[in-house]
Structure formats: C-alpha cells, structure tokens
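A single protein chain has been omitted; all remaining protein chains appear in their positions.
Going in written order, the chains are labelled A and B, and every chain counts its residues from 1.
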Amino acid sequence: MNGRLVVFCCERSGIPAWRQAEAGGGLPEAMQVVSVPCAGRIGVVNLLKAFEEGAAGVMVFACMQDSCQSLRGNVHAEKRTESARQVLAAVGMAPERLECHTISPPMAQEFRERVWAMMGKVGVEESKG
Amino acid sequence: MSERSEDKAAEPAQEKVWKSGSRLERLLAKGEFVVCGEMAPPQSADGSVIERKAENFKGFVDAVNLTDNATGIVRMSSIACSALAIEQGLEPIVQMTCRDRNRLALQGDILGAFALGARNVLCLTGDHQSMGNHPQAKNVFELDSIQLVDMVRRMRDEKVFQGGDELKVEPRIFIGAAENPFADPLEFRAPRLGKKVAAGADFIQTQAVYDLERFGKWMDMVRERGLHEKVAIIAGVLPCRSARGLEYQKTSVPGMSVPDELIGRMKAAEKPEDEGVKICVEIISQLREIEGVRGVHIMPVMWERILPAVVEQAGLLPRPEVGDEG
Partner (left out) sequence: MIVGKAKPVEEVVDMVQGYQRILVVGCNSCVAVCMAGGEKEVQVLASALRLAFRAKGREVQVEEAMTERQCEVEFVDTVRDKVEKAEVVVSMACGVGPQTMARRFPDKAIYPGINTSFMGQPEELGVWSEQCGGCGDCVLDQTGAVCPIARCSKRMLNGPCGGAQNGKCEVGNDTDCGWQLIYDRLKAIGQLYRLEENIPARDWRTDRDGGTRRIVREDVRA
C-alpha cells in the first residue's frame, strides 16, 4: 500500500467542496482526487482498482439525497460502495477503508474533516500543517 | 314351483361388499357420526411410545391417524406406527405424503401397510420440507394427492399397478384425502374436493375448523355439487391450550382461519386449557348440526392426553360397536 487516499468526487458537489477546502488549506498531500460527472458513474471495479493500485483508503463524495442531477446516481454510488466493501471483506481487507458520503458545494469543512478522519483510520501518517 | 323360483329360494342373502371392511368404513355405512383422532409418531426409535399414547385413544376414537413426517419433521414412519397401533387394539389411518416418496415406494408401502393390517389410508401431497428440520433435503413430489388417490383406487378396484402390471392380491384399503376449506383460492376449494372424489376418495378429513362461518360456506358449495353424498366428510378440530398457541395457528400456519373472538376468549380465560376444551367441544357440536358432516377428526397437537375429555364432553361416548353389518 502506498498510503494514498483516492477520493472520487462528483463534479457537482464533491469537486466544489474540495476546491473550497483546498483554498482554505490543510488537506493531506497524499490525496488523489478523481472527478466524475456523477457518482453514479463509479463502478465497483473502479473502487477495487484504486486499492489494486495501492490506495490505503478510498472515498466517494456524491450529491445529497434528492439533489442528484441524474436522479439516482448517489443511490447507485452507495450500493456499489457497499458491494465493493463486501468484496474487500471477502478478500481479507478491512471494508472500513472504503467510504461513501453525500455532500454539497459549500461544505468545505465537512469535506476536510471526513478526509482527515479517513487518513487517521487507515493509518496514513501525515502532518496537518 | 318353477325351476327359477327354486333357484331363488336357494340364493344366499346379498352380502355387502366392503371396500376395506375397516371399522371406519363400517361405521360410516351405518350412518354413525365417527370420531377420528391423531397421534404424532415419536421422534426417536422408541416404539414403546405408541403403547403409552394408545391409552389416550383406545375407546375414545373409531380410528386414529398416524402422521407422515408432518411439517417436514422426521418421525418414526406412519406405517411402522400403524402396525404398532394395531398391536394396541387401535385402528390406524396411515397417512402418506408425496413429498418423500415416488410412486414405486408409495405402492410398495401400500402393499406393506395392508399386509401389516392397516385398512385406511389418507393420501396427502405433503408439507414442504422447508418448514421442517431437514430443509436441505431434496423433495420428491412426483405425484400429487389426487394422483395418489387415483393410484391407490386402481390398485384396489382394478388390481393394477400404476405402471400397468397386474396386482395378484390387491390392497383392500379405505381411501381418504384431505381438503382445506380455508385455503385460497376460496372459490376453487369445493371444485377441488370434486376432483378428489372423482379420483376415488372414500372419505375426506378437513383442516382444523375454528371459522364456522367460512366452513359453512364451503359446505354450502360442497352440497350444491352433491359431493357430501359421494364422500364422507369428516371435519377437523384442534383443541388449543393457550392463547399464544391459537395466535400461532392464526399467523404462522398456512391455510388456517382463526376468528379473533376465539383468541379473545382464550386470553380472557382464567383457565385457558379448560376454555380451549370448551371451545373445541362447542365447535364439535356445531359441526354435528351441519348437513353432510359425517364425523369429526380431533387433532390434539402436543396435547394428546386431552382427547378423552374432549370426546366425553362432546357427548360422543361411548363409541359404537361394530357388529356384523351385512
């Protein structure tokens, strides 16, 4: 594991929240953001491949309930995250390394907090400075 | 006197040809209101259990059903228990389901049951094994109850195996089937009884009656079709000992109809067991009033020792003697 955090962000919610958080500073360096037009585009295999490529933790930020432009993209994202978690458990990896959250553009602080919480959980050492 | 009248004087009196000659058949032919019981075979290899259980039935019933892995729980076989019951002076009704046996085994078992002295059989499709203690088993179900009735009737009346070969000595068995007036689709339940009659059923035992209104409606439809004259309908009753037990039957047993009023009575009763017997006895007396009901089938599930009290309080004692009806 290379200790990276791979963060899939819906371009309508996750990306704006990330940009705001980034502008305010204090996001981990070992974080790779992947933009998707809708969280519903993320397949189970995309999440697994992130781990194959060495991620220590993977996160998905989707639009909040009832806010998805594609209507149910956020619902699909949650279900697929759950399927991928089951695969992780089946192959002896901690399913807690994968999380899916809903978020809206102004929620920069929440974004920051969740990302750092995950970093701490998967044991990636980094200073917050 | 002409030769012909001489011959006539010499003719012996016509003897009734019994299908089986069983006590059940004879009593029904006499027009008696029959009483059947039901015994659960032991869940063990201990045959002496039958001897102990027999005390609850001897002299109180005309015939007793021995169930066949009922609800998919493995018990000593119905035929084995029937043979043991005969040793105890009881007349068994061998229950046979299509769940665990194919036509080869079923026919072989009929021959064996007859050879062991059994004279009544109840042909059932059988509860699905998923509800029992061996849900992993493969089931058979290559015949259904109607095809089983038909097969046994042909063995007896046409002396032929299902596959076509001749039967040298036929099993002279009184054939029963079950019907559930409370299962869906309701409007098909009386026609389905008609199918069992057409297949050759001699007697029918019904699912336990709590809902007399619905049972009455079913009997209306049955009488409309004249089926009550073609087959002896024996209504089922189940004495309940607790409100919870009755509720369980309402919610968890498929095809049961239990009026809330009865559950209310059981809940309110100071002595639920006594109330349960009272309710059962009331139902029996109401069943006796229904045209076409020729008897009662008491199923004292997990409470066999209460059967004598039910029979006595229902005014069904003493059980009639079976003479040499001609």
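As a working rule, contacts are C-beta pairs under 8 Å (C-beta built on N, C-alpha and C of every residue); 3 or more make two chains touch, one makes a residue touch a chain.
Predicted model, so just to flag it, every value in this text is computed and none were measured.
Visitor: Among B:A29, B:A105 or B:A198, choose the residue that contacts the chain missing from this document, as touch is defined above.
Guide: B:A198
Visitor: Have a look at B:I73, B:A183 or B:I290 and name the one touching the chain we're not showing.
Guide: Here the residue in touch with the unshown chain is B:A183.
Visitor: From the list A:L48, A:A77 or A:M118, which touches the chain that is not on show?
Guide: Checking each option in A:L48, A:A77 or A:M118, the one touching the absent chain turns out to be A:L48.
Visitor: Contact with the hidden chain only, please: which chain B residues?
Guide: Residues of chain B in touch with the missing chain: 98-99, 103, 125-128, 130-131, 139, 141-147, 150-151, 162, 178-180, 183-185, 188, 191-192, 194-195, 198-199, 207, 254-255.
Visitor: For chain A, which residues lie in contact with the unshown chain of the complex?
Guide: Those residues of chain A that touch the unshown chain are 43-45, 48-49, 51-52, 87-88, 90-93.
In this text, only the chains that are shown with their structure count from here on.
Visitor: Indicate the whole-number Å distance between the mean C-alpha point of chain A and the mean C-alpha point of chain B.
Guide: 66
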